[in-house]
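Notes for the one structure printed next.
Shown here: the complex without one of its protein chains, the others still in place.
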Amino acid sequence: MKGRALYGLVAEFLEPERLLAAAHAARQAGYKCTDAYAPYPVEGLADALGMRFTGVPLTTLLFGIGGGTTGYAMQLYSAAVDYPLNVGGRPLNSWPAFVPIIFELTVLAAAFGAALSMFAFNGLPRPHHPIFETPFFRERNASRFYLCIEARDRKFREEKTRAFLEEQAPEHVWEVREE
Amino acid sequence: MSTPYRASVPTPGASPQWRSLDDLARLEGGGDEFPADASEWPDALSRRRFLQLMAGSLALAGTGACTRQPREEIVPYVRQPEALQPGQPLYFATAMELGGEAFGLLVRSDSGRPTKIEGNPAHPATLGRSSVHMQAALLTLYDPGRSQGLMKSGSPATWEDLLGTLTEQRARWQERAGAGLRLLTRRIASPTLREQIARLLTKYPQAQWHEHDAAFPAPPLPAGLRLERAEVIVSLDADFFGSGALHPRAAFDFAKRRRADHGRLYVVESTPSLTGAMADHRRALRPGELADFARGLARAVREPGAEADPWIPAIARDLTEHRGRSLVVAGEFQSPEVQASARELNEALGNVGQTIDNLPPAPGPRAAALPELARAMHSGEVEALLIFGANPAYDSPADLDFNAALEKVPFTLHHGIYFDETAGRCAWHVPESHFLESWSDARALDGTVSIVQPLIEPLYPSKSAHELFAALLGELPADGYEIVRSAWQQRPGGGGFESAWRKTLHDGIAPQTGTVSAPPAQGATTQIPPTEPAAFQASLELIIRPDPHLLDGRLAENAWLQELPKPFTKLTWGNAAHLSPRTAERLGLAHGDVAELRYRGRTVRAPLWILPGHADECVTIHLGHGRNCAGSVGSGCGFNAFALQTSEAPWGGRGLEIHKTRERHVFATTQEHQRMEGREPVRVETLGKPTTPPAEAAPAREETLYPNIDYGRPSWGMVIDLNTCIGCSACTIACQAENNIPVVGREQVLRGREMHWIRVDAYFAGSVEAPQLLHQPVPCMHCENAPCEAVCPVAATVHDHEGLNVMVYNRCIGTRYCSNNCPYKVRRFNFLSYNDTHAPQLALMRNPEVSVRMRGVMEKCTYCIQRISAARIEAEKEARPIRDGEVVPACAQACPAEAITFGDIHDPESRVAALRQSPRHYALLAELNTRPHTTYLARVRNPNPEIA
Partner (left out) sequence: MALTAQRCEQVTDRLSGLVLREPLRRGWLAGFALAFALLMLLNVAIPWLLIRGVGIWGVNIPVAWGFAIVNFVWWIGIGHAGTFISAILLLLHQQWRTSINRFTEAMTLFAVACAGLFPLLHLGRPWVFYWLLPYPDTMALWPQWRSPLVWDVFAVTTYLTVSLIFWFIGLVPDLATMRDRAERPWMRVVYGIGALGWRNSARHWKRYEMAYLLLAGLATPLVLSVHSVVSFDFAVAIVPGWHSTIFPPYFIAGAIFSGFAMVLTLVIPVRAVYGLRDLITERHLDHAAKVMLATGLLVALGYASEQWMTWYADEPYDAFMSHNRMFGPYWPVWWTVMACNIGAAQALWWRRVRTSPALLFAVALLIQIGMWTERYMIVITSLHRDFLPSSWGMFHATVWDWATFAGSLGLFFTLLFVFIRLLPMIAIAEMRKQTTEGRE
């Protein structure tokens, strides 16, 4: 254990309500570098930790617009500019016939936008993370609730923070060190 | 499939013709694009031979030296350029024989390979038009199934062996003055050959010459019909548009009259024929009734009076009103008495010399018929039998029992283009040279003589009839060229021979020959009693006819003809017994039943085809099928009608019984539905009556959301005149030859995958008893708003600047969406690898200007775009627009009736533009607003008001 830098203190709860309360308290106490871990998305937990924007919707929108425009540009360029052909007497820019592909490309790009931005902003994929050093975390993270106050937080003082966490009546308070 | 008839696609490897269907298992994706290597050579020929053959196609690469043009000097029809330019085709005038008559041809030669046959405009029998048989002769030349070596009792032999044997034989004939020596030939059109025969008969006085031609019985049609002069024509079962030898000329003249003032055609016949389909009044009568009708008509013209049949006085009046401008023709298969009535009528009406000429018979000795030969053979009088071209072992009446007779002949020799049934039973077989490989000459019905000049050296060690005869006579010269040339030198002819010879070669006809009218033949008006045992009076009548395409079976190995849909039935790869719906109903027979036909003690199993417009109480069967030694293509499809033929009544008679069996037969037909369902794809109008406006008019050009694309000039279009189209299918097969269209075989036709780019639809309109028979050739319509183009995902079919709907084979990925969206269903798809890329002979045959399509791509009519670009190049060289009529697609060029007109529809001066102004002009499915460039002229009827 010794010799490895301290990552943070982790409090383990059995109930989401406890965790939520603790998260609010931590925020009150002015802790910034905090994170919570729950087996399922707990309503309002992220907000309790002070998370405002996800950034996902904006990226999705931009990607969508990009996809659509590319779709039309590609068809217009290829059918009317690059290689114009008389196809069954139809006009070169028969835009109504181009709509389906414009739509499909919009959705495709937007979907990629949503998925990619979600992973990117979440910093995933990330093979390992110090939180996994928490004792029994593997076994329990699918059923129990954790609040983590990271050592890099400016207000982090090991004893004081431990005391603060103990006040939240957790099952345990664990000391987690980097690998 | 439960039919007694073997499938026409043979067992694997059986024939190069079909290899591609069988070898596919070995081929990877596009592998079938690559040519076969020498090891694929389908028969016993050596690699050296193969290389020699391939030399022809090598010439394409620009090496004009190694073509296979004959060593002798032959003269091109078109002025030859200084040096033969590779890729520049030459045209040579020659002629082909059919049924003892000459048909002048122009043959296109691409770097020494004959690749397309057309009629010779200068020749009276063709006038530049052609027929299915002329077109298909090309495939026979390159047919890998041809006899490829001299055989002695089944094993290969050499020409020298034969010469040896012949010297012995000559000695024997000499001492017995030719007693026991018999010749058997088909009808012969070559004066030189006739002279050779004459020499043989003078040399061996006791020898006898027999003639047997199962498809063209002597006497032929009362030649010299001048249909263009006849305003009223009565045909007594005379099918002068059908397989009859006069076909192209007859259709041409008839069309001329139709275009002028229509005229009127009455047809009385038992089986629906192409001629019957053109009739203004058609009557289906069984042969017995037909004879009465003919007699009645003759009587009515002689002394007009009451007749039981309302038609007779009406027609008689029509005829008498048109003395000298009418014509009565009796069918070549009709009894002597019907022939006699026709002759009597024409003489009574003063038509002889006006609308019909009695032409002089060909000079030279007369031949005896087959039955006498058979009798002599049975009685053992015959010691040596020399068979030229004929195939009596297959195509002789059953009662002669020719094969048994053949056993009794010590020395037999067969000379033919195939190793057929007869060849297999003769001691000697000599392969015959195709007419495109050998020198000869041929005489047309009117006496015009042409020289047959070869375009290519014999592909196999074969001999022409002349050469074989020279060997028989032990004469010199022995070489075909010298024989013909010297024969011509002996004929009287003013001026220098050389120039005359060259001119004749060039023009394709000898000057100052032809159109010699003979005095009227003595009409044997004595009534010949019908040769019918009274016992048969009650029973059905049997009608035996040559197959419209395979004739008497001599063309059974020709896959183009096998797959060419027959008139009305659109049946391919087989034949059927045709009978009328009413008779079938009476006998409780259904379409597709297999029945036993029992006729005068003989039996054959045949599938039944119920044919509207067929006369009641009689059954028609076609010869030429059910062969067992035709080759891998022709063997075993259909049933053999010769099994029912008797020598005393070869074209049928009473005494037929039908016994239904449990079996059913599936016909390989290309058109399953023949009613128009009120959609009137073929419009029929009545002469004089105002044209009825079409049910659904096409939207005006203005009624469109899209801006109209304005096509400049030229904008190609085609107009097909349904009033002159006789439905002969010459267009279909000409297109097949020009555009390298593959044959797919019976199985694939059954699946609905035939490949013809232009098809001839047949419809039955009106009542089932007396239907009107209609034809409609359907090529690609080249629509301006082509439905096929908009749905192609890869732009493999698009429009070009000349208004053509072009198909880009190497871009096509084969979604087949275009075909689904084509309302005319003129697109054809290579579902399998149909093109045989293995037989080198077929590689020589192909048109170098047209790409051979691979498996998985769509194809269709291109308006012969290769001919368009050829014309465009010529025009650009001379810096002028393409002239009207300069571009002629293969179909239009072949059409004997000139029913197909092609040209620039935006050129106000062009013939198409003029035809498009006609009140009869209409577009197929115009209401779909596809704006087709192929359009039609409605069919017109000119009914006799006296006949309801």
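In order of appearance the chains are A and B, and numbering begins at 1 in each one.
Definition applied: a residue touches a chain if its C-beta (ideal position, glycine included) is under 8 Å from a C-beta of that chain, and two chains touch if they have at least 3 such contacts.
Predicted, not measured: the structure shown is a model, and the values here were computed from it.
If you put the hidden chain back, the residue from A:A11, A:L45, A:I149 or A:V176 that touches it is A:L45. Among the residues B:S833, B:N847 or B:Q893, only B:S833 touches the chain that is left out of the figure. Residues of chain A in contact with the chain left out of this view: 14-16, 23, 35-42, 45-46, 49, 51, 54-57, 60, 74-75, 78-79, 82-83, 85, 87-88, 90, 94, 97-98, 100-101, 103-105, 107-108, 110-112, 114-115, 117-119, 121-122, 124-129, 131-132, 138-145. Mapped onto chain B, contacts with the missing chain fall at residues 24-25, 27-30, 671-679, 681, 748, 751-753, 759, 761-763, 776, 778, 787, 790-795, 811-817, 819-821, 823-825, 827-833, 855-858, 924-925, 928.
In the analysis below, only the chains that are shown with their structure count from here on.
Taken in their complex, chain B has these residues touching chain A: 706-709, 783-790, 792, 795, 798-801, 931. Against chain B, in their complex, chain A makes its touches with residues 85-91.
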